[in-house]
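Partial complex: the chains shown occupy the same locations as in the complete assembly.
Chains: A, B, C and D, in written order; residue numbering restarts at 1 for each.
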Amino acid sequence: MKIKVINPNTTWTMTDKIGEAARAVAAPGTEIVAVSPAMGPVSIEGFYDEAFAAIGVIDEVRKGEAEGCDGYVIACFGDPGLAAAREVARGPVIGIAEAAMHAASLIGNGFTIVSMLERTRATMEHLVHAYGMSHKCRNIRMTDLPVLELEEEGSNARAIIVEECRRALAEDHSDSVLLGCGGMSDLMAHITKEIGAPAIDGVSAGVKLVEALVSLGLGTSKRQAYAYPVEKVYTGSFSQYSVPARKA
Amino acid sequence: MKIKVINPNTTWTMTDKIGEAARAVAAPGTEIVAVSPAMGPVSIEGFYDEAFAAIGVIDEVRKGEAEGCDGYVIACFGDPGLAAAREVARGPVIGIAEAAMHAASLIGNGFTIVSMLERTRATMEHLVHAYGMSHKCRNIRMTDLPVLELEEEGSNARAIIVEECRRALAEDHSDSVLLGCGGMSDLMAHITKEIGAPAIDGVSAGVKLVEALVSLGLGTSKRQAYAYPVEKVYTGSFSQYSVPARKA
Amino acid sequence: MKIKVINPNTTWTMTDKIGEAARAVAAPGTEIVAVSPAMGPVSIEGFYDEAFAAIGVIDEVRKGEAEGCDGYVIACFGDPGLAAAREVARGPVIGIAEAAMHAASLIGNGFTIVSMLERTRATMEHLVHAYGMSHKCRNIRMTDLPVLELEEEGSNARAIIVEECRRALAEDHSDSVLLGCGGMSDLMAHITKEIGAPAIDGVSAGVKLVEALVSLGLGTSKRQAYAYPVEKVYTGSFSQYSVPARKA
Amino acid sequence: MKIKVINPNTTWTMTDKIGEAARAVAAPGTEIVAVSPAMGPVSIEGFYDEAFAAIGVIDEVRKGEAEGCDGYVIACFGDPGLAAAREVARGPVIGIAEAAMHAASLIGNGFTIVSMLERTRATMEHLVHAYGMSHKCRNIRMTDLPVLELEEEGSNARAIIVEECRRALAEDHSDSVLLGCGGMSDLMAHITKEIGAPAIDGVSAGVKLVEALVSLGLGTSKRQAYAYPVEKVYTGSFSQYSVPARKA
């Protein structure tokens, strides 16, 4: 099975870290391809960044279909481009926010999301609402750290995040913590150990959920909402994204 | 006041029609600039199309800021790029689905959306949910017509739409109908007259709501979620969208 | 266009202030008629007061229909009599709580209501729930000041309110503040400037929304819920409110 | 115990019927006082009617407090004036829509409301939403009969209602039916027998719920929302409703 893990930003040190996290949990027969798009923002910290990152994600899924990928993980906690990517893909596509929330739902009664820049709180609120997780999500805690701080040597970002996770358990009546950024994917084991409760990384969870679905023979349903894109002309600099007629 | 009405697809016959609908309701001092992006899909019929259309919308809002626009209307019933556009804009940005739903809420107790391709039902469901309109939206009726059918001479699309609007009133306990496509913006008066109840076009509603907000001195709040994008490098073919530092 | 702005209480100093706020934002061709009912409570601080104020509002809308009014604003943050007034009116009727919530929804991601007596919190909660604004309203902050304190010379009510608005931004993750009382209608510009984020007055917003709807040719839908009242005899001291048969 | 059952309209034949239904279920020591207000609409079929009926209800509760009433039932399925009446009353106040919905919740899993004029559907929808009964209410079926049809000799209204109740069980997956009008209060036993499932009359249910609460020593909580009205001057024709200072 071949799973493409797409880091929607273009910071390859983060992509490599995400790839490692994915490979660490992948089943023996699973090949992980970890990539960043050819273009786009170096980090994703708002709706503007997400819009461009979505195109990068779609681009990689389109390529992935040609490369024979069986499923995809979108490794940014805002799940940019998820719905569009589902239209393009035959197999399953899972965002890491989605993956982490579903995993937490299956092992506990309520979770807290711990994430980075305060301004991106809205994205997480929208996802919680859209995924029907309002009854499970007890709090969203933003550390207000920039995303790329996680890539800095010697930064105290990890210590701040661990401390916030601790507060989540103590104050929110939560029984697990979601690591709200692809750049935290190397912290799952460390934080779980530090806080004595599950700290869930969506990259890891996403890989296992894609594996599970593919093993079940389940791909994205091609009825209704996520049917393949309609044949269509795209103009100008997006003309390469035109949708040709599908063969019967 | 200068309002940019952005048709997110690149079919200029539709853009012209939308511009006319906008000008027909604009206040004396309002200048309407109706545009399509320089690139993107010729119609928007799914999440894939929306993702690319969002970039076109953002592009036009970026230009609009330089051109001194006071507000924006996104003239596609999926409101593509709305959140990102709000980050970019100083003034208000309104999507036509949003505009139509808010207008209907203020003049009635429950509405039905009448729209085009069945597969885009999901987009409308997501918007209804996200905008808190679940208690107001009584039904979503898809005619399953392609969007560009509305641009065809001699098509019976209008007759089919009128008939569906009639059924909405008769069967859904609705008191108004929302015209669920930018391409229907010339039908508001006609359908209203035919069905004897308000048929709301979001383009017209959007223009008046932007005018209202601008007159109140209200632009997009720059606290929290819709603050200006963070200074950032964009790589590759999106490098032109890099966000420079803002001047104090 | 003639818009009647009804202050549902009978304190005319407040009515005058409300009228000024309305006129300050009205379009050139809009005539503002600001009134209080002929009878009722001098301020509205609970459900009992609201019930009587509703009759005053209805009375003024009935008169307004005869006077040729095109639309109405109910200038009390509990929106008393709104549904009944909609039955009576041909044109649109908007409450200031409703107007402020809708305006805030269009320019931001989440608001806080700042208002007066603690006991009226329930009214605001009910409106937030009824209007589908639960996902937008992040907090309701009551200063526990009596409504008429706003009319007192030398009161420090304004300073207390500004301070509460500041706390709303700092603690609630809100990006705008709603001024939760008709008596605050003169504070919009002042507080906006003080807190550096939109402080929305529902009177101003209501006038602009009514103008917008009337310009669109939209009045209250006469299908279903807000159809004109049914022909009916009223007995006793309310006999003047009997509903005659409507002419075809 | 003295319970005042207030028929909010001024049709005394209906009031008498309601009084009989109340007495039929009242406990031995309970005195039922069934009244209509001194003024107001002869039937309640919309928000306009409800607004005036609310004043009549408040008026009767005010008198009731002087008369030593221990609790109140508001015998119209729109529960007009309920919140205001709660402020005035020391004891409990229950509306018949509220009573019927709570009773149905305790004996079944889902109910259908069967009621009269189509246009009043909105009132029932609002109540279902406001009372948190959305998960219990499976349908609202309007027969589109005028309320006073129930008072007509020889009308086939009853037969139509029974038939609609039957359909509710057969088509809505409901296990009980709520009789959605005070004028149906004599039909509980008859319809229950006809359809072989509970047909719940809110007047009967309301009386028993008030008895239950009073026996428990529970009156309307005077903290927060339903505290006694604030001391206040009422002007004009409503001056009699001024609120005097309460004695310590």
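Simple rule for what comes next: a residue touches a chain if its C-beta (ideal position, glycine included) is under 8 Å from a C-beta of that chain, and two chains touch if they have at least 3 such contacts.
Bear in mind the structure is a predicted one, so any value in this text is a computation, not a measurement.
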Q.
Copy number of the whole complex, given 4 identical chains are placed, is what?
A. 6
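Here, only the chains that are shown with their structure count from here on.
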Q: Quick one: point me to the chain whose Cα centre is farthest from that of subunit D.
A: A
**Q.** Distance from subunit C to subunit A - Cα centre to Cα centre, in angstrom
**A.** 44
(Q) Centroid from C-alpha atoms only, then distance subunit A to subunit B, rounded to Å. What do you get? (A) 29
Q: Return the residues of subunit A touching two or more other chains; collapse runs of consecutive numbers into ranges.
A: 118, 121-122, 129
(Q) Can you give me every chain pair that touches, using the contact definition above? (A) A-B, A-C, B-C, B-D, C-D
Q. Can you list the subunit C residues touching subunit A in their complex?
A. 109-110, 135, 173
Q | Contact footprint of subunit B on subunit D as seen in their complex | A | 118, 121-122, 125, 129
Q. In the complex of these two chains, what residues of subunit A are touching subunit B?
A. 10, 37-43, 45-52, 54-56, 58, 81, 83-84, 86-88, 117-119, 121-122, 126, 129-130, 146, 224-227, 229-230, 232-239, 241, 243
